[in-house]
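Below is the structure I would like to discuss, written out as structure tokens.
One protein chain is absent from this view; the other protein chains keep their places.
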Amino acid sequence: MLEAIGLKSAEELFDSIPQELLLKRPLNTPAALSEIELLNRFEQMGKRNAGAGRPSFLGGGAYSHYIPTIVDHILTRSEFFTAYTPYQPEISQGTLQTIFEFQTLVCQLTGMEVANASMYDGSTALAEAVLMAERVTRRSKAIASSSVHPQYLEVIKTYVQHAGIHLDLVSFDSLTGQSAAALADAVDDETAALVVQSPNFFGCIEDVAKLADAAHAKGALLVVAVTEAMSFGALKTPGACGADIVVAEGQSFGVPLSFGGPYVGLFATREKYARQIPGRLVGEAFDRQGRRGFVLTLATREQHIRREKATSNICTNEGLIALAATVYMETMGRRGIQEAAHQCLQKAAYAARRIASVKGFSLPFSGPRFNEFVVRGPLDAGELLSRLGKDKGIEGGIPLWRFFPDWPNDFLVCVTETNTRAEIDALVEGLGSVSNQ
Amino acid sequence: MLEAIGLKSAEELFDSIPQELLLKRPLNTPAALSEIELLNRFEQMGKRNAGAGRPSFLGGGAYSHYIPTIVDHILTRSEFFTAYTPYQPEISQGTLQTIFEFQTLVCQLTGMEVANASMYDGSTALAEAVLMAERVTRRSKAIASSSVHPQYLEVIKTYVQHAGIHLDLVSFDSLTGQSAAALADAVDDETAALVVQSPNFFGCIEDVAKLADAAHAKGALLVVAVTEAMSFGALKTPGACGADIVVAEGQSFGVPLSFGGPYVGLFATREKYARQIPGRLVGEAFDRQGRRGFVLTLATREQHIRREKATSNICTNEGLIALAATVYMETMGRRGIQEAAHQCLQKAAYAARRIASVKGFSLPFSGPRFNEFVVRGPLDAGELLSRLGKDKGIEGGIPLWRFFPDWPNDFLVCVTETNTRAEIDALVEGLGSVSNQ
Amino acid sequence: MTDGITKVTSHISPNEQLIFERSQQGRIGYRLPALDVDESPIDELLPQEFRRDDDLEGVPEVSEVDVIRHFVRMSTWNYSIDLGMYPLGSCTMKYNSRLNERVARIAGFANLHPLTEEHDAQGALQVIYELEQHLAEITGLPGISLQPAAGAHGEMTGIMIIRAFLDARDGANASGRRTMLIPDSAHGTNPASAHLSGFSVKTIRSTAEGLTDLDHLRELCSHGDVAGLMLTNPNTLGLFERNIKQICDIVHEAGGLVYMDGANMNALVGIARPGDMGVDVIHLNLHKTFSTPHGGGGPGSGPCCCTKELEPFLPIPRVVKTDWTVGEPTFRFEYNRPQSIGRVKAFFGNYGMMLRALSYILTHGNDGLREATEAAVLNARYIANGLTPDYDKPFSSPPMHEVVFTDKRQTRKGVHTLDIAKRLIDYGFHPMTIYFPLIVQGAMLIEPTESVGRQELDQFIAAMRSIANEALEDPELVRSAPNSTRIGRLDEAAAARKPVLRWKPKSD
Partner (left out) sequence: MTDGITKVTSHISPNEQLIFERSQQGRIGYRLPALDVDESPIDELLPQEFRRDDDLEGVPEVSEVDVIRHFVRMSTWNYSIDLGMYPLGSCTMKYNSRLNERVARIAGFANLHPLTEEHDAQGALQVIYELEQHLAEITGLPGISLQPAAGAHGEMTGIMIIRAFLDARDGANASGRRTMLIPDSAHGTNPASAHLSGFSVKTIRSTAEGLTDLDHLRELCSHGDVAGLMLTNPNTLGLFERNIKQICDIVHEAGGLVYMDGANMNALVGIARPGDMGVDVIHLNLHKTFSTPHGGGGPGSGPCCCTKELEPFLPIPRVVKTDWTVGEPTFRFEYNRPQSIGRVKAFFGNYGMMLRALSYILTHGNDGLREATEAAVLNARYIANGLTPDYDKPFSSPPMHEVVFTDKRQTRKGVHTLDIAKRLIDYGFHPMTIYFPLIVQGAMLIEPTESVGRQELDQFIAAMRSIANEALEDPELVRSAPNSTRIGRLDEAAAARKPVLRWKPKSD
């Protein structure tokens, strides 16, 4: 082929690069591995992740739910995972119709009117929601409860730092574990967004309706974040509570934990704000013969057209993960999502009851919960949980000192439909025994 | 729906079954399991198969070769694995063209002129080859070397027992491990088929060309069986040696061990016998516009048309496994099959050399070999290998007493490209150490 | 094209050559580790005369991407269950659960060598044992072998068992019993299998009702030469042989045994059991009733199930339970069974299919198995109802899991079963089984299975009715079908006359 285009060597292909910029040595990366060697290598590394093989009660923004087998079968269809963004609708209807269904399902679950085609994850979706509130209200203050996931708060901070938005944090109520009464009071005429998470980082359900009223009373938008999407199956929707923007982490819906990503951000709002939404939107369209199809629409919001004036810089989103979530939501369906949510609720309640009865352990927060709760133990939680892992082979929870250094003995426990009663009982017993060492 | 057809209950659907024949109780099989429970159950049972997780030197008709990752991806394409036999060519060209390629590849590898769309496995293919030889020659005797896989011989016996065919076994040469000189001499004017396996059950390569001459001299057909299809990459083809029918077990080509099945039987012969072949054949065909396609052809040989006069009773064959083998052969391709065969040969030679140097161990057979060989140890092979499994976690070989009770200390060792030098060295060392206990 | 075509639209479909036509010298698609042992000179290992000398010329040389695109493109030319209903009568094309596929790929099974010592393969033996238990319960026949690789293989096994039993019972006299009775409606594998087992075949007539002709059966049984009867039930017309008990009695009284072709068990699971009907031996098709995938023509699995009396004749080895250690049962293979017909296949059968079938049984549960049967029969009845206005239904009784129609009304306009089938393709459906059973002129045998909902059944009925209409108003349209596929009807006669069964390089 070189010949066909009149070249003599591969080097000539790079004639337009100045000599002094060429790398004149081989890359100092390893020589090629065969399939066998490569798989061995990764399997060995995988074995160094002891946490992956254990019964686990870790939540805090990433959840172990059962993934129906068909999800991965559909994900690995060549036509889905090796396709690009559906820029050419005539040969991309598979992706487009899927996204349209995804948008609809997100609306149904959140109780909102419109949803986009996905964001990177829950945390960036939340940050973009704050930016959007600024665009909608033309105000420059955001108020958030400190019961929002600490990493989500960090991401908001990063995103708003140069956007002229001031972020105020209001401490949560340390008795209920919910946001404090002061949160509603903090909203003023400058406030663009009141940001709350429910169930919050501690697993407590917030009184979203009350907060919506407080926000609306001052002309602010209520932004609700949900990290545990399964809660949509049991809790009153943010939409029904009056939320203006709802963002969620969709990982609970058919997405493997995979050490934190790729996940998928859900983003929903009211119809009137549709043109302020960040990211892609798919809409219904018809061809000349009146056949229905779907297209990327309202593109004038986006960076490739509006450039620096776009509603966001996002381009590539989480298409394939949105597909996984769509397959999950449709397979589980109305009754499956309800049932899984119900089991989470019941199993977490059972676990909480039993843990609270172990000597030295208590539940510091009184707020209602879905499937996560904070436990206060008799010793340093990091130490306790590390013992539990080593001696009992259980990932018992997330020590909170990482986020709240003042609470060395507290940890967050999450229970889902995948945790059997036997696992819960082993956890309870294990907590008792390792705390007595 | 019941209503729509005028019924009141599901029971009425079965009105044509006499009351006394209805099962009036629930089946005494377990209640339904959820996906989670089911997977746990099978994974637990899978863990009771310790053999599956160990470095292994087991061959004897089923071989551990590397399976490129893409094989299973293609196998699990809905369009392939959930399709039926390609009875309607207009909507089955994917399957049909694949089979046509499979037939071609089998011809290329065996050195034969025509091949069918697959048989159940190597053993049944061999039995059908003997039946076909009877049809072609109209003679009723088959002569086989006892160096053919013992289970293959058993299957021939079963198949021919009511077909008026007499099967004679001629003992192999216990010095070379090859078939005895007497085998060629046993062929007479009554002989339909001379049956030989190469490499044979002991891993020794037979002098196929000589046997072909002997068979042809008496008007008999030479039937060659191959259990280790990888040997086609290195050994002179049976076709080039003068074989009339070649059958092989195709498992080596991309098919998991899966405790013995499903595998795939390869069946090839000379063009002049095409109309005597058992099983399906795919041929080229054209539509009215001259477009090329493929169809099931020469169906008049088959049971659905010829009924008791068919060349075989086979209907369902091993389509999907033939697909796996096709993907394997095409992915590995010319150079990959050569390379894998070369590695088998070299690694087996290395292992044989090293094992022969361990005190108390010897190689009883002098014949040339591909990747399997018999080892004679200092104690009962069953005991020795069982210790090796338990103490060293190595599946060291197949004890031959199961098939040849007179040789308690002998076992069959197989080495493939998947066995690393470290594994071979561990085997050698392990044999030394467990035989000294 | 007709407005009635709702299931498909015309769209571009990728072309793809034969892989041999794509091959380019020097391309590779594999990656093996480098040889890590000292290499010996090849002459020392393998004398020249045993070595391949053609350098594998002709075997393709392609890249991994080439292979992926090759198969992905070709795959798109196939119809499949995952694309829609597949109403092939007698074939029971039901949904193949992804979960079962996953089970079959669990490393502890997929990587297990068949000659692993029993104590290191207990899980594998347990699966065989449990599946046998469940199949025994479902069929009412306690002796099971999972060794046969497909239905026809199971037939051969079962018929050889009958023969071995008769030989054992009658000694030298058994040679007078070499006739196998088979209805004219039977599947072709039945006579072929009987022949393989050394029987000659006599054909039993069916009645106008579509059932076994009892009088003819009695007559055939009166000569003392009958070894047995091979009967499909429900038969291949989709009708339950309601005289089955009597049929079995007649054959038994005549000294023969009854073999049942279990291909149609999807009409009976959880509802009625062959063992309770007097049947002696049966094969099942795990790739039909128990949903293991057909894979474009296989693999299958054809367990043979028989009475206690016939059990000693089953193929070797069998799995037996030995004792219980720490709560877990242990199992072993039993080889020493002197009356066995022998081995019908190397190793233990199509093991991967057993895993899938067991998974099917366990995920359905006993209730689910029965419900699947009910749904399968209901769907067939629904189609029977829907098509009766437009198509000739040769037997008036309500069908079980499949129903047969004919082209009688359409032939008047020169439209035949083949044309109707091909026209269904234009409508987006895979055709039904055609021209089988042979006793029904222009047969169309339709088996929807339980894996289809009412919406698609209605679409199918509408398509069939629309075709009936086209046959009246525009018969040529039907006769020239399919008109919307990437390839038209192929000239099969020419293909068989001068068969081209493999690719060859152009220069040859």
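First chain written, first letter: the chains are A, B and C, and each begins at residue 1.
Operating definition for what follows: contacts are C-beta pairs under 8 Å (C-beta built on N, C-alpha and C of every residue); 3 or more make two chains touch, one makes a residue touch a chain.
Being a predicted model, the structure only gives us computed values, none of them experimental.
The chain not shown here makes contact, within the complete complex, with A, B, C.
Screening C:Asp36, C:Asp82 or C:Asp167 for touch with the missing chain picks out C:Asp82. Residue C:Thr363 is the one among C:Thr363, C:Thr417 or C:Thr433 that touches the chain not shown. Considering the full assembly, C:Ser451 is the residue among C:Thr179, C:Ser206 or C:Ser451 that touches the omitted chain.
By the touch criterion stated above, the residues of subunit C touching the omitted chain are 6-15, 22, 24, 27, 31, 63-66, 68-69, 72-73, 76-77, 80, 82-84, 95, 97-98, 363, 425-426, 428, 451-455, 484-487. Take subunit B: the residues that touch the chain left off the picture are 32-37, 69-70, 73, 78, 91.
In the analysis below, only the chains that are shown with their structure count from here on.
Farthest chain from subunit A, judged by C-alpha centroids: B. Pairwise, the chains sharing the most contacting C-beta pairs are B-C.
Note: centroid distance subunit A to subunit B, computed from Cα atoms, is 50 Å.
Our note on geometry: subunit B versus subunit C, Cα centroid distance of 21 Å, whole angstroms. Residue positions 32-33, 68, 72, 99, 101-102 of subunit C are each in touch with at least two other chains.
Chain contacts: subunit B has residues 35, 66, 68, 73, 76-78 touching two or more partner chains.
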